[in-house]
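Removed: one protein chain of the complex. Kept in place: all other protein chains.
Right, chain A next:
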Amino acid sequence: MASVPSTPLLKDELDIVIPTIRNLDFLEMWRPYFQPYHLIIVQDGDPSRTIKVPEGFDYELYNRNDINRILGPKASCISFKDSACRCFGYMVSKKKYIFTIDDDCFVAKDPSGKEINALAQHIKNLLCPSTPFFFNTLYDPYREGADFVRGYPFSLREGAPTAVSHGLWLNIPDYDAPTQLVKPLERNTRFVDAVLTIPKGTLFPMCGMNLAFDRELIGPAMYFGLMGDGQPIGRYDDMWAGWCTKVICDHLGLGVKTGLPYIWHSKASNPFVNLKKEYNGIFWQEELIPFFQSATLTKDCTTVQKCYIELSKQVKAKLGKVDPYFNKLADAMVTWIEAWDELNPASSSSTTTPAPAEVPNGPPAKGK
C-alpha cells in the first residue's frame, strides 16, 4: 500500500469534490487516502434519490434542490443531468485547494505494484512551482532526482505558482466517441513517470476525472459550462473550463501541470451515447480553438474574475455567430462569477496576482 502520511498534508485546506448520480462505493478503495479530508458531494439527477455515503467520511452533500435553494435564479448556470454540476462544489467550498474525481475512478498501481496515492501527488504538484516560460527536457525540475538542464536560464528557475494539477488514467483512456468506436478495446497500459508544465501559450484538453487546483488562485475560472439536460452539447464541460483556465493562467503567470498521478479508470461509457453528446462539440471545437488561441486579456484584468468576465464578453462577441448556445453560455459565465462572488465575498477582490506578463498569448497558431 502506498504510504499514507501520518499527518495528511493540507487536511484542513483541501476539499474533495465528487459528482455522482449512482453510488459512492468507489470511496471504499480510496478510504485510506481520502478519509482525513472533507468531501463535497454533488448529487446530479433525481434529488429524491438517496445517495449512500460510506461510513466514516466527513462530507456535505448537495442535490438539485439544494443548488436551487442556495443560488436561486443563478442556479441556471449549473448544469443538470451532467457531471458538469460538480463545479457547484468548487463554488461552495471554503478551502484553498480542490481535488475532484469521478466515481468510476479507482486507486491505480505503479509499475512496481505499489498503490498510488493520487491525492498526495496532486498536493505535491500544487505546492511546487511550475515552469511555463521555458521547457525543461527533464520534466519537473523540482522532483527528487531531477533538476533544470544545462541551458535553462537561471532567472526562470524559481518558476511560477502552480494553479492546476491535471492527472491521467490507466485502463480506460479518456477518448472521444469516434476514437472509442474505432478502438473499443484499447487500454492505456503505459505508465509515464513524469509531471510536466504545459508551456505558456499552449492549450490542452483538460479532463475533469482526476484534477486538482488551487481554488484561491484560479477557482472562478473553473466553471464547467452548460451541459446535459436541455443543452445541445455534453462531454465538453471540462474542456471548456480547461481552455478558459489556461488562457487566464497564461495571462496571470500561473502554471498548469499534467502527468502524474494516475488513477485507474474502470468504466467505459457508451460510445453511441457519447457521440450524440459530443456531436456539436466536435464541429464547434474547430471554432473554439482558434478563439482561445487568439484570446488576449488586457492589463487591467488583474483578477481571475475580471479575466473571466472579459472572456465572456469575447465569447459573446465572437462565438455567438457560431451558435446561439454561446450567447447563453456567455451569460451563464457572468452568472457564475456573480454567484461565486456572492458565496465567496472575501475573494471577490483578493485574487489579485502580479501584473500580467508583457507578452500576450502569442500569435494565433496555424492549424494544418
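Operating definition for what follows: a contact is a pair of C-beta atoms (placed from the backbone, for glycine too) under 8 Å apart; a residue touches a chain by one contact, two chains touch by 3 or more; residues count from 1.
Simple rule for what comes next: contacts and distances are computed from a predicted model.
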Protein name as given in UniProt for the chain not displayed, "Paraoxonase", "UDP-arabinopyranose mutase 5", "Transcription and mRNA export factor ENY2" or "XRCC3 protein": "UDP-arabinopyranose mutase 5"
Among A:Ile21, A:Leu61, A:Ile289 or A:Leu343, residue touching the chain not depicted: A:Ile289
Chain not shown: contacting residue from A:His38, A:Arg64 or A:Arg235: A:Arg235
Hidden partner chain, touching residue among A:Val53, A:Ile70, A:Leu138 or A:Val322: A:Leu138
Positions on chain A where the hidden chain makes contact: 111, 133-139, 145-156, 166, 168, 173-176, 179, 183, 186-194, 198-207, 235-236, 238-239, 242, 258, 278, 282, 285-286, 289, 359, 362-363, 365-368
